[in-house]
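Only a single protein chain was left out; the remaining protein chains are all shown in position.
Chain lettering (A, B and C) follows the sequence in which the chains are written, and residue indices restart at 1 in each chain.
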């Protein structure tokens, strides 16, 4: 029973069916009909004109987004526990040509305007320090917290006031939208976001994420950057097909809601052990070594986050029986 | 009837079946059983111990290979019409951190030791010029020519003598092996190659190429470079599955042979129009504008390479009727 | 008797005096009075508002200029024998973050609009090729030829028409102005140039070149790029002092005219041996190995450019007796 990563989950049937259906000869790269329909599909979803590019990983999406917002001699403000800082092996530095990440703090890997402003205020405006040109936040955060539309807009307003771009790492954006029950525009462009890494893979996709530019003109240079990064796939139609299949009929939202519900069920059984509120599909619980070993002996697989803390992640396809079993097992500890 | 690119071809049934079969939860990234079996599968194929990594495009494979062989202040020797120079939008420069490409010449985009030595000899060994640290050749070449084992080894010997690494861009390596009817080791490590970009996508794959290190220790740093380039896929098992499906039972070689045979059939009908010998699956023919228009009017799609020259590419799945039709149409011109 | 490089020349007395005079405590980096006066001094010289930064080498000046004009995924058009291509060990690639240099041809390392347009026209506008964003020419060229104001403007017009920036590598810009007898603005901003690397070191300076932005807003980001490249000197006043000393009272033009006159005198004695017209301070002469050895036996030091061709360079301080002696020696060969 795997609770260690939503990356370990299976691919949802709608995506598998779309891959089969796309398996006809078509134009290479992103010249095919499916790839060319992405802009319209996402513009429709977000209720504003966007430019949308497929890429094959969240790391590539994030790094390309940052490269669109900052120059090599500039900097990005992010949380000290952000994925772009701690889990991408320097991809932002690679793609931006060496821009710096300035690290802000906040509980649950969530930033707020005060924390960002404090950090920004500590940076001298002289040429001896790289100047921030963008803020990057993650929604849902690395700890499964969700920024509300208002919280996002507060950061967006700060970004505008300081002339900074705003990127959202949305590896679990679907879970955030499902959690908030709001329009996806409320968590993005209406709140001041410029670029979104919109994750599909953890949520039932196979190998395609979407990079959404709410200022479409920012996408232009990214087409070249994507190519020179080796992310312009030769048979791009299969990437587009995955994404379109999940946009169709609300699959993306349904999958995310299922994962969130599973997490909520387990969280309910683990209230007094929780490190953070469970707002999306991740649960961080305090476990003694003995308790952790006991759960593992019962067949539950999960990740030791730090000593004494386990991370449990629910996937879109987590069987109800597994969820129930884990909830019961934790309650019995 | 598409003859403009083998990237436009469909995905072969063995790959589609393997994707379906791989659709079970498993460890993320490259920790799954399929990904972990690649080293052994390719070591078996090549008859020597190799390290094998999946990546999602030929551009990424090439750029990672070059980054493993040269430092940012060094250079790569390649043909002036090599894909890495003319069709990858600066990916080698990006991945290597700004290494230079020094451009050699040769008919049909094929290099020979004399041409390489002449170029290398023109580079001063002082600090005012980047020093070459690798040679990159393409087999089959951009013009569908194939290096024989002997020709490859002659370049490999030169590389060793000058202390240069040797990379082979094998976007159509399968076609080269099928054309030569030799052991894949004869075109690679036995001939002195250090790294091979082994193409699967044009040959019936969907989204996975293999990067093969014949000096396995070279692969180590590449694991980090692949991650920071955003090419460590979160559900890597689907990439591994594609490759393994094509290695199994000789699918890769059968597909390539089919494409080569189709090209040979067309070439046979176009002997006096050929710019280059047709040794793999590409055919470059002289066509007047009127002739080109005539073929297009009959439903044949292809690429105008330069004025007066058309490129015709046969895919692994090119229907025999289309091949026959094109051969006849050219013969009738 | 050194004729191998104007870099080997001495520092002119005005510069030495200025260094001594500047040797008082002052604000660090470029906050001192001398550094702050550069903008005005060069604006006055060029007759238009410019931003001027000192740097410590021509390579740094060129590379910073290009980084101001092109993005990492773009390209620069230059001559195949340009210093930025052949003598800077990849500095442009380093500073631009991996932009490509596309190499045009032209006699005497001089470009013309037709050659540039032909090269630009050969580049597809798709994402598979880096797109040119700037042209770089060298005045005087690597072979001592000089672009006239009209020739420069023809290239500037082409640059504007194609939306390309125009950089001038002016390592020997003073020699070009002296040769043309024109206003320095005629060879730069009036002809469409955006940035000039204005050389002082070969012309009597010690360690300071000037980077001149004719679109002053382009200089802003360069202040950060200069710092992160390690070219913001801690005692920058000594760099500014050198440059100001040479701007004062026309020293820069007088020095260059002296070097040009010396070269003209030697060229006069070597008319039938010249590879290129001698328009500045470099002379390329055909010499048999025996002739070259004879000159060396007489004490003349020079550089073998290619087999059978020697490069002779005259410096601002070349003693008249040495010049006369060389002219006579060549005449006697």
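Quick note on the criterion: a contact is a pair of C-beta atoms (placed from the backbone, for glycine too) under 8 Å apart; a residue touches a chain by one contact, two chains touch by 3 or more.
It should be emphasised that the depicted structure is a prediction, and the values quoted were computed from it without experimental measurement.
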Among C:20, C:290 or C:321, residue touching the chain not depicted: C:20
Touching the absent chain when the full complex is considered, from C:121, C:181 or C:230: C:230
Of A:14, A:32 or A:93, the one touching the omitted chain in the full complex: A:93
Absent-chain contact - pick from A:73, A:167 or A:202: A:73
Chain not shown, touching residues in subunit B: 71-74, 97-98, 127-128, 130-131, 221, 223-228, 232
Absent-chain interface as seen on subunit C, which is shown: 2, 5, 7-11, 16, 19-20, 23-29, 55-61, 63-64, 88-91, 93-95, 201-202, 206-207, 224, 227-235, 238-239, 315, 317
On subunit A, residues whose C-beta touches the chain left out of the figure: 72-73, 75, 86-90, 93-94, 96-100, 127-130
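Operating definition for what follows: only the chains that are shown with their structure count from here on.
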Chain whose averaged C-alpha position falls nearest the assembly-wide average: B
Among all chain pairs, the one with the most C-beta contacts: A-B
Subunit A-subunit B separation of Cα centroids, rounded to whole Å: 34
Inter-chain centre distance, subunit B versus subunit C - centres from mean C-alpha coordinates, in Å: 42
Residues of subunit A whose C-beta touches two or more other chains: 224, 227-228, 232
